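Left out: one protein chain. Kept in place: all the others.
So, chain A:
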Amino acid sequence: MHGRPRKPLKPVDEAAVAAKAEKLRALQSEFLSNHQNKIYSKEAVELSAKLLEINPELYTAWNYRKLAVQQNLAQCESDPESVNSILDEELKVVENALRQNFKSYGAWHHRKWVLEKGHSSMDKELGLLDKFQAMDARNFHAWNYRRFVAALMKRSDEDELEHTQNMIDKNLSNYSAWHNRSVLLSNLMKKAAPGFTSKDEVLTREYELVREALFTDEDDQSGWFYHLWLLDQTVRSEFPLLVSSWPVEGSDISLPAADYLDGCASMNVFHYSSRNFPLVLYFNQSVRGVNSSTVSVSCGFNLNIDLIWKPLSSTDSQSAKVWATHLAIPDAELHSSEAYQVEVKVGFSQGIVSTTGVAYSHPSQISFQLHLQKTPLESGQDSRFGRIQWKDDCFAVYEPGSAEPDLVNLLDNLTIKNEVESTASTWQARIIDDETNIFRDLLDCKIGKLTVARLLTAYNSLRPLDKPVHCKEVLELYSELMKLDPSHYQYYKDNHSLVLLQQLGSFEKLLWVQMLDLSNNELQSIEGLEALQLLSQLCLSNNKFRSFTALESLRYLKSLKVLDISQNEIGSHSIDTTRYLFRSPLSHSVGSCDWNINYLSSETYWEAFFVLKDMGLTQLDVAGNAITSKSFNVFLEKLLPTLKWLDGVEVN
């Protein structure tokens, strides 16, 4: 089915082809009849060998041969010569079949099946493998089989590692050898085998090895992914750490008791319209085990009754980078002004573990003050029902590095300073520095630019408490790549956009935000926004959102009241690229009883249903999306009983 020319090189003799096909059909028919009737005579078995030589993909014939072997082995009663002769025959048939098609799953499996009976010398098998790998060093069946034989022979990982070195020495352009090397090396490092205990030494050696592959042919991808893996191994932070929280240590928070929304809010005054006060913990990697045993919360009005901590992750129900809970502020406690000291202790008991199995071992404490106030509403002022408009004068411009020291200080203070040694002056930094200098020699090609950009970004990740450096250079490299490699333009654009976000500090620095305007960007995803638990007003208009399934993060924003998703592409695309990154019956992540078809009109708006159904939105804008229609708006009004404004029009 692959690689045959459309116009045959010689004129086809139709009659001869038909005769050949007829002959094959007759053979197959006879074979199937033998199989059906369990006939394992010498002739019958030979017929199957003949068939497999013509067509090694005839899987039933391999099954048949196994049955024949089982019967014949039983009959010969373990006479070693007979056993050998029977199994030798099978190995020969496999070899013949492989010669016909050395990618035949059936043939390789049959060989394994025979070998598991303890026959054939393993050295012979290795010899056979060498022959196959010489013919095609990328045949993954051969590599899998090699792994199978090596296991049977109990060959050491070190020996197999040497084999990959031999293959690479023969030809650097052997992705399969690099892949196998990564598997063996991972094992050896994990086991802390002698000679593989110093990560510094191991990685330095490997960088030297793979560098040659990248420099020899700048377009050959064989070493690219291996190099990226080495980089990840170099900078990967082993320890789970708390990097940010809301509230922030030392903050002073006023909670007006009145139930109203205001156009402006400052960082210390949190307006909430429910009795639920969020606490957010933001880690540097996905962790599990955050619960009321591992995180204790004490405050004046609440003892540590079992708070339920939830991981803010759409598909994972057990682990996440960001965890949140809500404190219920009881009504009875509201006096005219009362301050409560709240203490959150994270990780003083064991239990929080990263998903890679490393225990959280840096207990942190966050203390803050809560002031509850009763603010009298002026008569006639019922701004609860006022419509929010996204006006430019609600916002002040913040340039990184501009003279707004209070704000800068505040944002910097949002980072939790862990007492972890800065790795900026260790072997990791040295390696990154060396690699960067070497790769600057390759800056005229794609992999050179991309690697330097990644190395500079990696350097920043070693010093998370400091301001990122080299940003301008990295942004320029990605811009150059967009021009150099236009097929992957969007890949470089997305990376460019991430660097821009890093300059601000990304989501862990924005946990305090209540009103956010992300309009007029080119967003198609808001992954990560679920961490902003205080968000009550969000504008996403004029972006590139393609479906309600792209808005999964909103399902976590319990405080959200005002949402603008107008002027997007919802309903314009036949293919939904976030369909499976969304909790729905399709991915078995919601129970069937949660799906209630009460809201159906003639269209099924299941995506919108799941995103919006539990939201207490008072204001929603959806105009300018292909999905909008009269029936859709009717559906929305039914789904959201709290809605006061839909597309700027008051709801009755």
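The criterion applied here is as follows: contacts are C-beta pairs under 8 Å (C-beta built on N, C-alpha and C of every residue); 3 or more make two chains touch, one makes a residue touch a chain; residues count from 1.
Basically, contacts and distances are computed from a predicted model.
J.: UniProt name of the unshown chain, from "Retinoic acid receptor responder 1", "Geranylgeranyl transferase type-2 subunit beta", "3-methyl-2-oxobutanoate dehydrogenase (2-methylpropanoyl-transferring)" or "Eukaryotic translation initiation factor 6"?
T.: Spelling it out: the chain absent from the display is recorded in UniProt as "Geranylgeranyl transferase type-2 subunit beta".
J.: Can you tell me which of A:183, A:307 or A:358 touches the chain that was removed from the display?
T.: Once the missing chain is taken into account, the touching residue is A:183.
J.: For a quick check of understanding: of A:173, A:461 or A:519, which residue touches the chain that isn't displayed?
T.: A:173
J.: Based on the whole complex, identify which of A:215, A:239, A:427 or A:606 touches the chain you can't see.
T.: A:606
J.: Using the definition of touch stated at the top, determine which of A:467, A:488 or A:613 touches the missing chain.
T.: Of these options, the touching residue for the absent chain is A:488.
J.: Residues of chain A in contact with the chain that isn't shown?
T.: 1-7, 17-18, 20-22, 24-25, 28, 32, 35-36, 54-55, 57-60, 62-63, 66, 105, 109, 113, 138, 140, 143-144, 147, 173, 175-176, 179-180, 182-183, 186, 220-222, 224-226, 228-229, 232, 313-316, 486-491, 494, 524-525, 550, 573-575, 577-581, 583, 585-589, 595, 597, 604, 606
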